[in-house]
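Complex shown without one protein chain; remaining protein chains in place.
Showing chain A:
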Amino acid sequence: MQTNQLLLIFCTVLLLLGLVAFFVGRKKASRVRASGAAMYAQPDQYAWFAVLSTAGPAVLVGAVGSFALLLLGADIPPLYLLAASLVVAAAGLAVGVTQVKPQFHARQAIERVIRWILAGAALISIFTTFGILFSIISEALRFFQMHSFWDFITGTTWNPGASFLASAGRGDGGGAEFGSVPLFAGTFMITLIAMLVAVPVGLMSAIYMSEYAPRRVRTIAKPVLEVLAGIPTVVYGFFAAITVAPIIVNIAGFFGLDASYNNAVAPGVVMGIMIIPFISSLSDDVINAVPDSMRQGSLALGMTKGETIRDVVIPAALPGIISASLLGMSRALGETMIVVMAAGMRPNLTANPLEDMTTVTVRIVAALTGDQEFASAETLSAFALGLVLFAVTLTLNLVSVLMIRRFREKYRVNNL
């Protein structure tokens, strides 16, 4: 029999048993109550307890069994598994119905089960992190068995070349080099350009919104800026490649410079614009959280408003502003679609932003969209790159969280 047929049978029978449990449990509870005994819970609660004791263990047995069957390769015939879980369900039904007694705390029992279910849901997010770590590290380790870690970190040539032939049993994979320095150089160049756009514009917008703007302007400007963050990155990528890149080439041509259509400036600038709201929004909150007494003290000493902002407010808000910039930077490092569509594919170690260069995320996508064997060195290299990306963005996020916490403690702000 097919798996979905088995699943269908399981669900139907379980649903029927659950219904039986509910109505039998409620009937029995009502009867007991009608006989005059004082009960700890309502009939419905006894009924729900019966349903839980029917379905819970059965689902658990089914899940554990199919897990063992599918993943650990245990030799259990699926039909037996189905029968076993349904027997467990029937046993649960019997237990649930016999538990309908005046001295049984059905409500508390339900409460405990629900608590466990909720805690289980909360664990999923932990599993996700571990899943990411596990999947990246295990595949990256396989990569580092083929190519040395030191070459990966310090090598200046990225040339997966014919490595896919080696895994197919042809050739020896010779000539393939996985030196990630040019990729990181490209990534940092584009990130740098993005930050050069995003930090000044984002910070200045935040200053305007928190210090100068009338309330009306503020209530309009904030959501409008947020729109920038809501535009899908694939759309930005198209915009960078089709509209911005030719403009950059023309401008460079006007100054007599030779720019590639896949230059680093176009994705950098567009990425910077995408990051503006990340920086302006958090900076705005932080600047607003700087206590007014500091502004009043400064103005009372005869400083102009501009001097107050520059010499008092901004230095006080600096940890928060740096934190916002770090968050923005980690966005830029991990951004994929803009660079995939607008930056180049060629690993190129250069300091000239008008040349084409590639980034870590571009190579990850390139390595995983080809039709190669999963075990080939090029495919696995994507996970090694992902590992470095994960480490860098995690560090940036943690530093950013620490900075904002320090700011919060200094000024006793609770809403950041």
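Keep this in mind: a residue touches a chain if its C-beta (ideal position, glycine included) is under 8 Å from a C-beta of that chain, and two chains touch if they have at least 3 such contacts; residues count from 1.
Convention: contacts and distances are computed from a predicted model.
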Listed names "Multicomponent Na+:H+ antiporter subunit B", "Phosphate transport system permease protein PstA", "NADH-quinone oxidoreductase subunit D" or "Dehydrogenase", matching UniProt entry of the absent chain: "Phosphate transport system permease protein PstA"
Residue of A:14, A:47, A:176 or A:241 touching the missing chain in the full complex: A:241
Touch criterion as defined above, residue of A:60, A:117 or A:153 at the omitted chain: A:117
Sole contact to the chain not displayed, among A:159, A:336 or A:350: A:336
Positions on chain A contacted by the hidden chain, ascending: 70-71, 107-108, 110-111, 114-115, 117-119, 121-126, 128-129, 131-132, 134-136, 138-139, 200-205, 207-209, 211-213, 221, 223-225, 227-228, 230-235, 237-239, 241-243, 273, 276, 280, 304-307, 309-310, 327, 330-331, 333-337, 340-341, 361, 364-365, 368-369, 374, 382-383, 386, 389-390, 393-394, 397-398, 401
